[in-house]
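The following block contains the structure, expressed as structure tokens.
Here the complex is missing a single protein chain, while all its other protein chains stay put.
Letters A, B and C mark the chains in the order given here, with residues in each chain numbered from 1 onward.
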Amino acid sequence: MRLIGEALKNVFRKPFTQKYPKVKPLVPEGLRGRVEHDKNKCIYCGLCAKYCPSGAIEVDVKKKIWRYDMGRCLFCSQCEEVCKYMVRKNAITMARDFEHAERKKSRLITIHRKPKPEK
Amino acid sequence: MIFEILIYPGFVFLVLISMIYYGILRKLAARMQSRIGPPIWQPILDFIKLVGKEDLNPEQAKAGFTLWPFIAITSVLIAGLLTPIAGIVPLSFTGDIVVLIYFLAFGSLAVYLSGFSSSNPFGVVGSMRGLIQMIGYEFPFIVSILVPVVAAGMLSPFLINTLQIHYGWFGFVFPFAAIAYFISILAKVEIPPFHTPGAHQEIVSGYSTEYTGTRLAMIELTHMIKLFVLISLGVALFFGGSADMVTFLVKSLVLLFVVTLARVLVARFRIDQILKFTWFFGLVALIDLVRVMVFI
Amino acid sequence: MRGESKEEKAKEKELERQTYSLPVGPQHPMYIEAENLNVYLDGETIVDVDVNVGYLHRGIEELMQRRNYLQNIFVAERICGICSGIHSMTYCQCVENLLGIDIPERAKYIRTLVLELERLHSHFLFLGVVGYEIGMDTVFMYVWKDREHVMDMLEQVSGNRVNYAMPTMGGVRRDIPNHIIPSMLEKLNHLEKRTEYYRKLFLRDRTIIARSRGVGILPKKDVERLSIVGPVARASGVRIDVRMDFPYLKYGDLDWKVIVEKGEDSQARVMVKVLEIFQSISILRQCLKKLPSLDREIKTKVPLAIPKTEAIAIMEAPRGELVYYAMSNGTDRPERMRIRTPSFVNIIYSLPIMLKEQQLADLPIIVASIDPCFSCTDRMTLIDTKSGERKTVDETYLKRLGERRSR
Partner (left out) sequence: MFRRIGDKIVCYARRKSPWILHFDTGGCNGCAIETFAVLTPRYDIERFGGLSKANPRHSDILIISGAVTKKIESRLRRVYEQTPEPKAVIAVGSCAISKGVFHDAYNISGPLDRIMPVDVYVPGCPPKPEAILQGLLKALDVWRERYKI
């Protein structure tokens, strides 16, 4: 019965609930929300794929295709680090958005090809 | 007469207001837990959804699996018709408080029998607990109801209701009986600390484990109506009665608020603790009964 | 677990005749994860329990032998989502022991900080679950509401609420910037106030006491006999805590003490955790105070392939001691990983003792009070697949390995 004061106070207090779908929550700066890949910076070396713990990234080094499956990603930002410190290209960054629910599995996959060099 | 039985304050009104009351309970509880909570008409939506859902028939179900929920709801509805709501009793005959007690008890019994008929181990354990709990709460319930009955010298809750309007609140005259009555409301509707028969964490959903769709909706509705009936009976017997809608609403909502507090504040009792607790309050209510017998 | 011998089968038959059994799990509201207890009941009294684990067995140790050291950090983290931090940190520590390297001071503080934040979140989670199991939703709601502040801090520090991915071989991956420290201290103050409230609540609330005191007794001698670890052991009066016994990271330099309760029952187990929350808050404050004065280096360079040796690392997870053993073979993949987790011992050995002769209604609180979580119970145990040989590791050998552990 020790909860009674707290409970009665709460009736008149504003609820703690975030009004989520209407009001988007604040996210911290460093949130690891999603892998964002810059197809222009990338050199398609395949190192990120090698160190990805779950095999979410696959790189075809010959054909220069970078494929990312968000449905398998762990959002660990290992690839970001590899690209930044080992390859020194910074082609991968972690975006801060987190609402990725999809109805089709195929929509979770991103495929990037090396763009044709412009004349 | 037909209008009174079917629409107001009969079946339709009874069903709707019970659901709204339950919705208010859920909303209040959510606010006490510092959440926004569902809208107060949520139980209506739940009910419609459940009716629209598929009914699964478990293989091992015994006879009466379908029947018991409907019997349960019918009996509490009849009990509802015998209860004075805002000074009106749709059905009324002599000795109706005894009939009322029987119908309420039978409503609970039918729910528990439904658990047995489902043959699910969780259902059986839940029903067994329910029956043990019934042994516990019927005693304080009956004793506490007897107090105003004996005091008023009449068996009709309607008349006790009107009598109180003239003579003052029985709840103050017989506080012990009023407390015992309140405890038995919680126990009868399985509101914490008495939600042992349907204890989520131990036995999934207790007696209603095997039920789906319409039959589940009936079981849930039985509870809601029981809650409303018990609250309005409490208003009629102990809280000064009510002759018009406004006093009735105010008084019953206050009672509902207290019920919600109990729901939010306490942990679940074990079955042996329930027996001790309810019988203790039964004995306490006996004090009042003795007082009535001796002094009146 | 029930064996296959004849006598035991006969006993089982006998049991089945007298009683009825109730399957608790694998899909059951009592726990978040899937696990199965077969409870034999006589009326409402529990006669015997079968703990049937393995529903969550994924084969992690074998998996780790196929991944390289860097990938394994994240595999280790995903042994469990509740103490994910401790798993990855013990793994990293173990690999650093293989290499025999030390990590920068700042990294040590950050690791300690994340581990204590994790202990906070895990203990809050536990308190909430206890409230939920005794049918007191409100306690669950309040505690989890306050737990959100811890989750916010973790998200702010690491970028994810559950799997922090903080450590890496040779240090940590993220620095803690100075400007978030004041807000963290503020949250800690708030949490301390709330914990004081919960301490009084769990100590004095009549209904909680009625459900938890004297329930699920685990005598001290059984704790010692079965080598039960962590808060469960501490609640039975056994003073063990890896943080104190073999200090790692910064625990040796910080000011804190081991919480021991004598109650041996569910309430004591709850109280141990409540009091440990205060300890964690104090450790966190000390870390946060120290952080700005340290230099910014958070990582040392490590080679990706490790020459053939072996090492162990021990740390105190929120639920008891966690041991990692690794054997390297000169490549960038471990030859063998072995993980010994606290919950395994605590669940398998203590549950049957505590549950016997208790009421069915007390089952949830008893099970909850040892804070069971089955993810790490169901890892894998596998004998070296490649060579097929089976090494016996004796105690002195383990000690020798242990001495090589860096502080």
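Please note the rule applied: a residue touches a chain if its C-beta (ideal position, glycine included) is under 8 Å from a C-beta of that chain, and two chains touch if they have at least 3 such contacts.
Treat the numbers as computed from the prediction; the structure is a model and nothing was measured.
One chain is not depicted; across the entire complex it touches A, B, C. In the complete complex, the hidden chain is touched by one of C:Val75, C:Ala233, C:Val302 or C:Leu355, namely C:Val75. Residues 15-18, 20-21, 25, 53-56, 69-76, 98-105, 108 are the ones on chain A that touch the missing chain. One chain of the complex is left out; on chain B, the residues touching it are 26, 30, 33-39, 42, 44-49, 51-56, 200, 204-205, 208-213, 216.
Annotation for chain C: contacts to the undisplayed chain at residues 26-29, 32-34, 54-60, 62-63, 66, 74-75, 77-82, 84, 125, 128, 140-142, 144-145, 147-148, 151, 160-163, 373-375, 378, 380.
By our rule, only the chains that are shown with their structure count from here on.
Contact tally for A-C versus A-B: the pair with more C-beta pairs in contact is A-C.
Centroids built from CA atoms put chain C at 44 Å from chain B. Taking the mean of the C-alpha atoms as each chain's centre, chain A and chain B sit 52 Å apart.
Shared interface positions of chain C, i.e. residues touching 2 or more other chains, are given as 138, 142, 145, 205, 207. For chain A, the set of residues that touch two or more other chains comprises 1, 3, 7, 16. The part of chain B that touches chain C in the complex is made up of residues 32-35, 121-122, 125, 129, 192-193, 195-196, 199-204, 264-273.
Of all residues in chain C, only 20-23, 28-30, 41, 44, 131-138, 141-142, 145, 205, 207-208, 210-211, 359-364 touch chain B in the complex they form.
Only residues 1-3, 6-7, 16, 27-28, 30-32, 51-54, 74-78, 81, 94 of chain A touch chain C when the two sit together in their complex.
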